[in-house]
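All protein chains but one are shown at their positions in the complex.
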Amino acid sequence: MKEGYKLIYEGPKTLVDRRMHYCPGCFHATIHKLLMEVIEEMDIQEKTVGVCPVGCSVFAYDYMDVDMQEAAHGRAAAVATGIKRMLPDRFVFSYQGDGDLAAIGTAETLHACNRGENFTFIFINNGIYGMTGGQMAPTTLEGQKTSTSPYGRDPEKIGLPMKMAEIVSQFDRVAYVERVSCDTPAHARKAKKALRTAFEYQGKKLGTTFVEVASNCPSGWKMTPEESLKWLQERVFPYYPLKVFKKPEKEEA
Amino acid sequence: MPAKGYVEIDIERCKGCGLCVLSCPTDCLALNTSDTNSYGLHYAYLDDEDKCIACMNCAVICPDAAITVYKKEEDRKEQRS
Partner (left out) sequence: MGELRLMKGNEALGEAAIRAGLQGYFGYPITPQSEVIEYLAQQEPHHNYTLLQAESEVAAVNMMYGAGGAGARVLTTTSSPGFSLMQEGISYIAAAEIPCLFCNVVRGGPGLGTIQPSQSDYFQSTKGGGHGDYHPIVLAPNSVQETVDFVYLGFELADKYRTPVTILSDGAIGQMMEKVVLPDPIEYKPNKPWATTGKTKDRERNILTSLYIQSEDMEKKNIKLQKKYEKIKKNEVRYEEYNTEDAEIIITSFGLTSRVCKKTVDVGRKEGMKIGLFRPQILWPFPWNRLGEYGDKNHVKFFISIEMNAGQMVEDVKLAVCGKKPVHFYGRMGGIVPDPIEVLEHIKKIKE
């Protein structure tokens, strides 16, 4: 460190000190980092248990220095339910992609929300199945080309993209739902705030908390990281707006 | 005028995604197009040291937590004036 300067920011210690495998520019890495900062700042590393999905973030347990369980594809909400019911005083989160949460895991997701399970969903929505080579997801945009929608998603054949934040907001016992992104520093700071808020509400036992991240996939979208931000801003945000969909009426249980 | 801050970028952690370069309000970061790290990626670096204002935008946006930010300690004389 240079003389006369002080350290004002470094990566969180709760992030394992190793290079993450995610593609350059991928928001999975960004959210891993922001989430681990929240856990460090709240000093809850010893009380946190996470559930990771099947998808690009299947190796999340290699990077997050907290106890974690690998769930079968789509079942993270059920696994998190099991953990939280047995350990209600721990901070439990599920971390899932769009295939995991909105395709194969829809039943588990909706039922956990309906029951008001007191854990935090972190939903990384990038409109594509990255790990398996870029197939269409339930959240792929109309007209978007993927390897299983090579001519563009046709709503006549398979419907419009699903809006999970909007859907889960309908449940009475879901306390807090916000959609965020990490395309600008301002948005990334807001994303971190949302994660922190979700965990605080979980600590107050207010019900299910759900943070959806409108995320990117430069590799799957066949774009540079910079182009992927433009796609988010021009095409994704108009359909998937960044906002708070629901928050608790009373901030105490 | 000396910089208000400076950043250190972990060359091997950096993936050359360029998001920090885009996010810097003073354009003091750049990708090193004449060198690569051991993964073959053009890493980012502090190109113009005088312009850093320690806003932390780069560190916040960096997906790989590859950036450390330092801020100048406030000088007593400067504070009074």
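Here the chain labels run A and B in written order, and each chain numbers its own residues starting at 1.
Definition applied: a contact is a pair of C-beta atoms (placed from the backbone, for glycine too) under 8 Å apart; a residue touches a chain by one contact, two chains touch by 3 or more.
These numbers come from a predicted model, not from an experiment.
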Any idea which chains on screen the missing one touches? A
Of the residues listed, A:25, A:74, A:161 or A:185, which one is in contact with the missing chain? A:74
Selected residue (touches chain absent from view) among A:36, A:54 or A:141: A:54
Which is it among A:7, A:87, A:158 or A:186 that touches the chain not included here? A:158
Given the contact definition stated above, which residue among A:45, A:114, A:135 or A:169 touches the chain not shown here? A:135
Had the left-out chain been drawn, it would touch chain A at residues 54, 58, 70, 72-74, 99, 103-104, 106, 129, 131-133, 135-136, 138, 147-151, 158
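Just so we're on the same page, only the chains that are shown with their structure count from here on.
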Report the inter-chain centroid distance for chain A and chain B in whole angstrom, where each centroid is the mean of the CA atoms. 27
State the interface residues of chain A toward chain B in the complex, per the touch definition above. 1-2, 4-12, 15, 19-20, 22-30, 33, 182, 184-185, 188-189, 218, 224-226, 229
Given the complex, residues on chain B that touch chain A span 5-6, 12-13, 15-19, 22-23, 41, 54-57, 59-73
